[in-house]
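Okay, so here's the structure we're looking at.
Complex shown without one protein chain; remaining protein chains in place.
Note that the chains are named A, B and C in the order they appear, and that numbering of residues resets to 1 at the start of each chain.
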Amino acid sequence: MSEKKIKNIFVNGPIAPAFIADSIAKHNSKTAIGGHSIFMGQVRKDEIDGKFVAAITYTAYEEVALEKMHQIREEIFEKYPLSCMHIYHSLGTVKAGEICLFVFASSVHRKPAILACSDVVDRLKVELPIWGKEIFEDETHQWKENI
Amino acid sequence: MSEKKIKNIFVNGPIAPAFIADSIAKHNSKTAIGGHSIFMGQVRKDEIDGKFVAAITYTAYEEVALEKMHQIREEIFEKYPLSCMHIYHSLGTVKAGEICLFVFASSVHRKPAILACSDVVDRLKVELPIWGKEIFEDETHQWKENI
Amino acid sequence: MEIEIISFGQITEFINNQKIEVDGITDTDAFSKYIENRFPALKNLKYKLALNKNIVQHNTEITNQATIAIMPPFSGG
Partner (left out) sequence: MEIEIISFGQITEFINNQKIEVDGITDTDAFSKYIENRFPALKNLKYKLALNKNIVQHNTEITNQATIAIMPPFSGG
């Protein structure tokens, strides 16, 4: 890796539907693309011991996460013939019902985009140093765990 | 199937990114959802014998397609624990770079949404009586074939 | 017996929607033979039929006033 450009994936707060629409619209000029696959993570209003999750506050070891994401990206591009891939993850507070993760993969035919998108979501949940703190409606909290 | 409500999936012309954003935003109140999977088909500017595809014009045997889509929908909902699923397909002319198919599946955990979305795309390409006529830049055409 | 024929996709380029008056065509297999004979270009296409809006999976009886759709391979999505 002689020349590597580490992309930022972090956005402050929730990922707005309008941001996603802009991202989709930008692909209008990429006329070799035939299929786009998107995954979005949404904060659930889970009930835990009678209390409801109101929001999740995300923190990350940012530099390490971006470096790792860069590495995953390179491996995914080697594995699948993708036209492009975009990944965004929230930091800070995201309320229940809001989007905290947006993965967007595109390819000429549909299969690589679908597989890459799913693969990336699996990997980033396990490999990126990001932590979610579930804030309940009564302002108590618990630390989220990916199962 | 005592009570069946056949949903329309057809939209005239391309599916706008803003339409997709609205569709995403509507799920903000569905706070049991944790994962959304979206697939979008985009018209490719393919080169065939030296000519470029400028657009695809879609026609369908609408009633039969909607009836079949309803049946696929029911089978998918039996197969996966989904919160909801939305499907839109263009009729009429969609230019290269524009979106002609939008499939949107949501579930509590991510896997069912991802699998259902991919499954539906595979099935609708094979099972729905829809036809794409590829219009070249010189206004000649050829009929698209799903491989 | 009267049969209404409707066509889709590339088949519209050589078969117009029309009503035909025929005798002796009592099932979809017989209809296929009849229509391929009249429109030989069909023989090169993997077309499907829909009888009264039901996609034909296996040979099916045709009754008077039936509507038969002749559909080339699907290419949506």
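The working rule: a contact is a pair of C-beta atoms (placed from the backbone, for glycine too) under 8 Å apart; a residue touches a chain by one contact, two chains touch by 3 or more.
Here the structure is a predicted model, which is why all the values come from computation and not from measurement.
Undergrad: Quick check: which displayed chains does the absent chain contact?
TA: A
Undergrad: One chain is left out of this view; which of A:17, A:41 or A:112 touches it in the full complex?
TA: Checking the options A:17, A:41 or A:112, the one contacting the hidden chain is A:41.
Undergrad: In the full complex, which residues of chain A touch the absent chain?
TA: 41, 58-61, 63-65, 67-68, 89, 100-101, 121, 124-133, 143-146
Here is the rule we use: only the chains that are shown with their structure count from here on.
Undergrad: From the C-alpha centre of chain A to that of chain B, how far is it in Å?
TA: Centre separation, chain A to chain B: 23 Å.
Undergrad: For chain A and chain C, let me know how many angstrom lie between their CA-based centres, rounded off.
TA: 49
Undergrad: Do you know which chain A residues sit against two or more other chains?
TA: Within chain A, no residue contacts more than one other chain.
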